[in-house]
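One protein chain is absent from this view; the other protein chains keep their places.
Chain naming follows the written order as A, B and C, and within any one chain the residues start at number 1.
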Amino acid sequence: MLFLLHEALTNFRRHGLMTMAAITTIAVSLALLGGFLLTFYQVSNAARRAVDAFEMRVFCRQEIRKEALPALKQRITALQGVASVRYLSREQIWAEQTKNYPIDTSGIPNQMPDTFVVKLSDARRATALSEEIRNWRESVDSVDLPESEMNSVLRIADFLRNVGMAGAFVLVGGALIVVSNTIRISVFARRREIKIMQLVGATPWFIRFPLLIEGMLHGLLGGALAALCLLGAGHSLGNLVRENVPMLVPYLASVDMLRFGLALALGGALLGAGGSLVSIRRYLRAL
Amino acid sequence: MLFLLHEALTNFRRHGLMTMAAITTIAVSLALLGGFLLTFYQVSNAARRAVDAFEMRVFCRQEIRKEALPALKQRITALQGVASVRYLSREQIWAEQTKNYPIDTSGIPNQMPDTFVVKLSDARRATALSEEIRNWRESVDSVDLPESEMNSVLRIADFLRNVGMAGAFVLVGGALIVVSNTIRISVFARRREIKIMQLVGATPWFIRFPLLIEGMLHGLLGGALAALCLLGAGHSLGNLVRENVPMLVPYLASVDMLRFGLALALGGALLGAGGSLVSIRRYLRAL
Amino acid sequence: MRVQSGARIGLFIPTGLSVFLPACPPVRYNSRAMIEMSHVSVTYKGEVDALCDVSLCIPGGDFVFLVGPTGAGKSTLLRLLYRDLLPSSGALVVAGYDLTRLRARDVPLLRRQMGIVFQDYGLLPQRTVWENIVFACQVLGQPRREIRKKLPEVLDQVGMTHRCDAYPGELSGGEQQRVAIARALVNQPPLLIADEPTGNLDPETSVGIMDVLREANRRGTTVLVATHDKTSVDRLRRRVIAVERGRIVRDEGQAAYAAEAIPILTTTLPRRNW
Partner (left out) sequence: MRVQSGARIGLFIPTGLSVFLPACPPVRYNSRAMIEMSHVSVTYKGEVDALCDVSLCIPGGDFVFLVGPTGAGKSTLLRLLYRDLLPSSGALVVAGYDLTRLRARDVPLLRRQMGIVFQDYGLLPQRTVWENIVFACQVLGQPRREIRKKLPEVLDQVGMTHRCDAYPGELSGGEQQRVAIARALVNQPPLLIADEPTGNLDPETSVGIMDVLREANRRGTTVLVATHDKTSVDRLRRRVIAVERGRIVRDEGQAAYAAEAIPILTTTLPRRNW
């Protein structure tokens, strides 16, 4: 075991160029893949938050009694898909109106209704919810929902998610192609060595294992390199966002970069090991 | 010449695996690069159009004479950074207001001013323009500019452009690394052949030229493959956008995909040729 | 970490290595013959007939020369024995393994029964002379301490002790050939197959190498040598199998040798006018 590991490590020295090439190629592929996944995650997260930012406004009937309001608030809160409910009294609203539009409101009585501002936890249920609440005729006058904007944003978010998923698949495919090509070539360049080892009586596993470990190490190092790059890039990008476009900050999702990096490195290792296994098999099978 | 080309082509057959690996790797790299560039172009274009969508409203003084309005319109249009000016008479506006808010407007006289809706050709000049127009005290009452939203969008657009540029550089670097690795390995695998050719008396160019052509063809084919994929992907993405998120259509830029594909293929050829040249030199220099 | 235990880990191959050896050994025939070939033919790519209906029996402990002009099929015959090739037809039993029925995963077991000197040496280019020979021992799962003990001896036999840290690319043709021989000998295999082991050696060294082979034979190894070196063939006076155009044209045992020595060797006599 130890000896085979040692083999794999000395192979690094023996095939300097190949090692360098394999590691950097894997690093680039995984960095691109990881970068895309992170971007995709951030974008779809931002889209989700944009949708979440939409509020539904429930306007109560003018004749509603103040005592009935807490019960109504309760009733709305209890509905499925509602995240939070905030009460705005008609006096509050009117005070604000008169402050903002002194000309338009001068000499007019307070026509504003008591209002509940409803934040939704599931934007997709918005229409259904508004329908339901609108049916409470005894207390609710009307429900205001920025339906068309919300639908637009929802559709865009959906679209982005789907396209992003497809893109991720394509990228994974691309990374697989590139990495497997690299490993295949580097095993191909050693087919004579493999042949000699077989002729000397080495079992397939005896040949395969060091190459496997080597491929795994290539993948691991490449993945780690990619993770490092992404960590750095993500950090400085985060800073840039905070400095230049602070209005985007609420839309940022925080990512556990340590975990992500680990996943990337492990993914690389898996990719490398798998790639070697597959490409060695060809040369081992020919007796 | 012809003979050397023939050499390069038969090398395709001689090194099947290498050829396949090189072409697919180059194709993947270039497709990713191209895809990123296209996305980046679309996004920054969309951001630009979003900024362009903002309008400045110029409210005229109540006492302005109708005859003075065309001159004013002329004057605004003549300003630098103004794309178009649309006139809304106070009567028009009031009519719309009364229709939309019958309760709020009933029994009030028309307080609306004559208004010019100004589309900007350069959002960056918006603040300066508004300042200037605001100074025309004799005819202009006030200027309304959605400054904060506009600034937000502008900053986001700028940010996206800069990050995109950086991303493009990183991607170009990544593609260069991957492609040069691939070509380097495939030349490395042939170093013995190159050595033999030298010993038989072949001049460096006699060795280099077929490899160069070969690298170029790899790049060309890889680039063409990438272009084809992008063409297909772009087309179906465009259709998807039209079907699912029609509200995004006005933000779409049309790209001359034929030209883009050609550029990609040519870029690939250049990359391949350059990569081979550089990596062959190493083996040629050693006597 | 104690140096002592670290050193031990470094020196021994852990028993976990045994997973790399096939679990159940295949059936071995109980035959006195080391090599039994009957009606074997080999056709490359359906075109070149390299061997035609060759039958042959080499008992264990024999020392056999395989001679014949270039392209006669000597290497092809040897490649059959270590199952680098499968015969197009015919039966073949080597060291008790029926090669026509041997499963692919048992091939390493067969090859561990033999030491092989390849015509093109077949040294691993990225390993030093020492590492090349060590590799052949590690394949058998031998503990490193034992390997370290026996290596100097075999290197000394072929006279390559002074260059043991060189890479094959840094050796002369003859030196590479001697390393290949050392690698084949190091495990004292029951069967030794040597393809042109003295092709790049000067006559003196050739004689030395042949003596090493003879010594191995005396210790019980069956030796099969393909060679053009008729001087050695002549000197050792062992069984000679002559191949020509894929057929065995002569097979002269040790007994018959003395009487028919001259006809075989005519071509090597300096005076021959060709």
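We adopt the following convention: a contact is a pair of C-beta atoms (placed from the backbone, for glycine too) under 8 Å apart; a residue touches a chain by one contact, two chains touch by 3 or more.
Just so it is clear, the structure is predicted and the values come from calculations on it, not from any experiment.
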Taking the whole complex into account, name the chains on display that the unshown chain touches. B, C
Among C:Lys150, C:Arg214 or C:Arg235, which one touches the chain that has been omitted from the display? C:Arg235
Where C:Arg83, C:Arg178 or C:Arg239 are the choices, the one touching the absent chain is C:Arg178
By the contact criterion defined above, which parts of chain C meet the unshown chain? Give residue numbers in ascending order. 44-45, 48, 67-71, 74-76, 119-120, 163, 170-175, 177-178, 195-196, 199-208, 211, 228, 230-231, 234-235, 265, 267-268, 270, 272, 274
For chain B, the residues touching the chain missing from this view: 1-4, 11, 14-15, 193, 196-206, 209, 285, 287
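The criterion applied here is as follows: only the chains that are shown with their structure count from here on.
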What chains touch chain A and also chain C? none
List the centre-to-centre spacing of chain A and chain C in whole Å, with centres computed as mean CA coordinates. 61
Computed distance of Cα centres, chain C from chain B, in Å: 67
Measure off the straight-line distance from the CA centroid of chain A to the CA centroid of chain B, and report it in whole Å. 24
